[in-house]
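Here's the structure, in structure tokens; my notes come after.
Just one protein chain is left out here, and the rest sit where they should.
== subunit A ==
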């Protein structure tokens, strides 16, 4: 790197999970940049996970929405017309205004996203609650951490996360509940991993129905029966209250309600073991270590939050920390780990339907008055708005007639997603602001507004430890795209509202900071969230802002003062209850959903990086082999997963981590990259009564065979039209697109069929083929100028060759004779060169390479594997898998 490039290095933050890692980006021309970890950022100290490290691969403009568009015919999927910003906004604002005038402010809604920057979020919230006059603004954070918010408010009187990242390094015991940290928050997991390497006595307990990659490092894994966490933590509370770990002084001086909580937690370890389907000795081992370890952190994530008892689960956990006084001190506390980059920022500005702004409450008149006064706004919402699931039901029922969806894709992410389809087709006005042109949701938009993407937008985000970081744009705005706050402000001005004359995002931040300090005094409306000190930042100060954690310069609850007027924390009685819909009868399995290691949300960004597609190129349903047998499905074949609400199709996999009675499907796939893999369509629309967070982790389903005539895959430099193929999934490769397919049609003449599918009209095309007609096996490769252009492999069974070697040929300038001879075999004709499925995405190291090295060189540790074949040496996300391989290879063959 030369000196001038060094000067261009821009510090920003990663747009994926809630860890909020610092990233250094060096622009390389208008649409590309090299990306590395920011060694000065206190979240990650220079490390990045595989997704963050691949950010540079996601910056191209293919598929970007670059100009405002309107859909004149109003039909879903109908033709879009490019228009000017003025025309688009006039139309959006005009129709919005007409609807509000006729049906009142509650007939419109905003549905926003934890992907927004704090400034965008602030403006959206201000617009709805202070000017439109409705609290109908909800966010996809509802699907993610609203149970944690509700739990915090019930226990602490304010939405506060009382743990810092460096507490993880100081803890003697970490309990992870419903969190596959190794895959979903890899940098935090690595901080724990390194701490544990330095201090092997440090304990890690993982509570998760699945045996995830996180469990590879655990001293104890408790595979609880899905939905039974409250039993487990109630049992722990009862156990702690009986023993010596109880902190009587803390309870007496700083809490209320222990007795009520204990009354609802009257359960013995034996009963817990039975309810949670765990061995009683494991339950006791967990309870004993928890009791014996003062410095304990209980980290929790979606496995806790996404439940019809999510808020109770959060409080059951917090209760255990309160009864032992393990809060507000280094190395301990309950720790909500958020899923989105700026879910926390959204919480600070109050961007949810049941919040106001700056940790002020919608249901308190004095809070409402304070905010309205601060804003000088014409009105203020005075009752909670519709939460995500209710909102889309209200759209379907016609109560809400206009919705503006910003930076999110509810057609994919909401439960009962087919209901969302019905709702959006019915809405009078759907506005969508997005960076991507084609999404399942945008197909329903009447007005499409191009927003700035990660590399271009500029503002602040807050991570899981309440650290505010600047996200800085480093690439020019493409096309006519604008920042979300700009779009919102222009829209607001068209509605005739003042208060939106911001010239720069720093002005919004300053107003937001001022609001956090507004009337924030012990004798007025005290909140711990106070960043008033940052309100005086000028533009240069804002631009240069270094990561800063609030409360500034102090630890949350260090003084044991909580945010209720009496300063005491609350024990919340949590009566255990089963998930709303239990498995049985027609729907015997419990569907769990979650992420895979190398993808993010609906894959609009991560899906573009070839490196990230290799780990899991296709959606799957992970089942216990015995359940698979009962359902009549087999590993590698396709299955339909159906619930009462909807269905999807995915490939059956036996990952080895699933207990009997459960099934797991990843959340990422959608109508843009798969024929029928939206798990949202299957998930039950049941929500937690307090937080409104949907129960994504517990839907009764049935799994049955999805019969097909043939399985196949295509790797192609040019995109294919797969309308006629009953099952397909698309994944981005390096220089090609990969399609996994299956069909129900009987193929007569394979050659003609394949050429038509691949769009080859030239009869003299360089076309290699292999046919075993009676066995239904067909393979063909299309070569252009000595380079592989396309290949197709078809078989009646999913016994197709590995894609890795063929994929590698797409980067070859000219095929060597030996390679050409091997293409139809799908592997080099010389033995031994097949590296197997990718394990380490960073260095592209395959499973076979690793296994061979372990065997040949007798490797014993992951460090030795890394030293030998590099795998695991960069982001470390694959270390658990390497550990597994090491364990497997130890078993004598």
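Definition applied: a residue touches a chain if its C-beta (ideal position, glycine included) is under 8 Å from a C-beta of that chain, and two chains touch if they have at least 3 such contacts; residues count from 1.
Definition applied: contacts and distances are computed from a predicted model.
Between the listed names "NAD(P)/FAD-dependent oxidoreductase", "1,2-phenylacetyl-CoA epoxidase subunit B", "ABC transporter permease" or "Sulfate transport system ATP-binding protein", the UniProt record for the complex's undisplayed chain reads "NAD(P)/FAD-dependent oxidoreductase". Residue-wise, the contact with the chain that is not shown comes from A:766, picked out of A:271, A:480, A:766 or A:864.
Listed residues A:561, A:820 or A:883: the one in touch with the omitted chain is A:820.
Contact with the chain that does not appear here is found for just one residue of A:148, A:665, A:783 or A:869, A:783.
Those residues of subunit A that touch the chain absent from the view are 766-775, 777, 783, 799, 817, 820-822, 824-825, 827, 829-831.
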